[in-house]
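And then subunit A:
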Amino acid sequence: MLSLNKIQVTQGTFELKAHFDVDAEQNVAVVGPSGAGKSTLVGAICGFIDLSAGLVMLHGHDITQAQPDARDMAMLFQDNNLFPHLTIAQNVGLGIRPALRLTGDEVGQVNDALARVGLTDFGTRKPSELSGGQQSRAALARALVQSKSWMILDEPFAALGPALRAEMLDLVAEVAAETKAGVMMVTHAPEDARRISDSVIFVADGVAHGPQATTGLLDNPPPALKAYLG
Partner candidate 1 sequence: MKYLTFAAGVLTASSAFAESHAQPVLTVYAGDYFTSEWGPGPVIEKGFEETCGCDLQFSTGDLVPRLLLEGERTKADVVIGLTSDVTAKARTTGLFAPHGQDNSALTLPIEWTDETFLPFNYGHTAFIYNETTMATPPASFDALLAMPDDVKIVIQDPRTSLSGLALVLWVDAIYGDKSADVWAQLAPKILTVTKDWSSSYGLFTDGEADMVLSYTTSPAYHMFAEDDFTKKAAIFPEGHYFMVETVAKITGTDVPELADAFMSYVMSEAFQTVIPTANWSLPSALPTDQWPEGWAQLPLPEKVLFYSEEESTAVQEKAIETWRATLSQ
Partner candidate 2 sequence: MARNAKPINNAAGIAAATFVVAAVLLAFVGIGLRVETFSGLGPAEWQAIRFTILQSLLSAFLSCVLAIPVARALARRRFWGRAFLITLLGAPFILPVIVAMLGLLAVFGRSGALNDILAMLGISKISIYGLQGVVLAHVFFNLPLAIRLLVHGWQGVPAERFRLSAQLGFGRGMMFRLIELPLLMRILPGAFALIFVICLTSFAVALTLGGGPRATTVELAIYQAFRFDFNLGRAALLSLVQLFVAGGAAVLAFWLVPSISFGGGMDRMQRRWDGQVRGARVLDGAFIFIAASFLTLPLLAILTSGLRGMLEVPLIVWSSAWTSLWVALISVLVLLGTALPMAGWIATSRNGSVEVIGLLGLSVSPLMIGTGWFILIYPIANPTDWALPVTIAVNALMALPFALRILVPSIRETIQTYGRLSSALGISGFAMWRCVLWPRSRPRIGFAAGLTAALSIGDLGVIALFGDPDRSTLPLQMYRLMGSYRTDAAAGAALILLVLAFGLFWIMDYWGRRNAIA
């Protein structure tokens, strides 16, 4: 279980508060208006943004002060997920061990992950030789080999077309289910939330509200969410 215990993030005049738990292996969407603090919330959870108050707990351990790599989470960013000067295989391999030489077993793991996301034979290419969708798949393959208990996604497929995005979301959900990982995904599209998430965290007016069942929340939105959804 991931617990946010009265956390508070302060950036200049902006403040974000959250106090809720998320169950393991859940698929959760984070929605809310632009600038409400969705990215700040997941950044704080992953350890990229310092808290001004509160605790982050994972599996019952306090990880508030832990370095990003010591948290049991893998994150996919909006862009710049891949090092442009490394091959796809090397980029994925970094998820197993932050070194460029892998053992035979590890190479096998990388190839399996690439095959799982449909990038067999792409291992020797550079990111610039891949399409946007393929680059997202490569980043997902790395998250796969990281085998963390949470995958955190910050609008990862925003640049992709609707069909491709749906396909990627399904792939994320499948991969997460296979590795028994939870997924927390920032999105501004309610249909994305409906597609893969069990529950929704709504962020608005400096507060991140605890997860509520997706269908119920989106069908009967409270006033603030209703205003956002339009």
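By our rule, contacts are C-beta pairs under 8 Å (C-beta built on N, C-alpha and C of every residue); 3 or more make two chains touch, one makes a residue touch a chain; residues count from 1.
Picked so that all candidates are chains of the complex that A comes from, given by their letters.
None of the values given here were measured: they were computed from a predicted structure.
**Student:** Pick the one that touches subunit A in this complex: which of 1 or 2 is it?
**Tutor:** Only one candidate touches subunit A in this complex, namely 2.
**Student:** Using the touch rule from the top, collect the residues of subunit A that touch candidate 2 in their complex.
**Tutor:** Those in contact with candidate 2 are residues 46-50, 67-70, 73-75, 77-81, 83, 85-86, 94-95, 98-100, 146.
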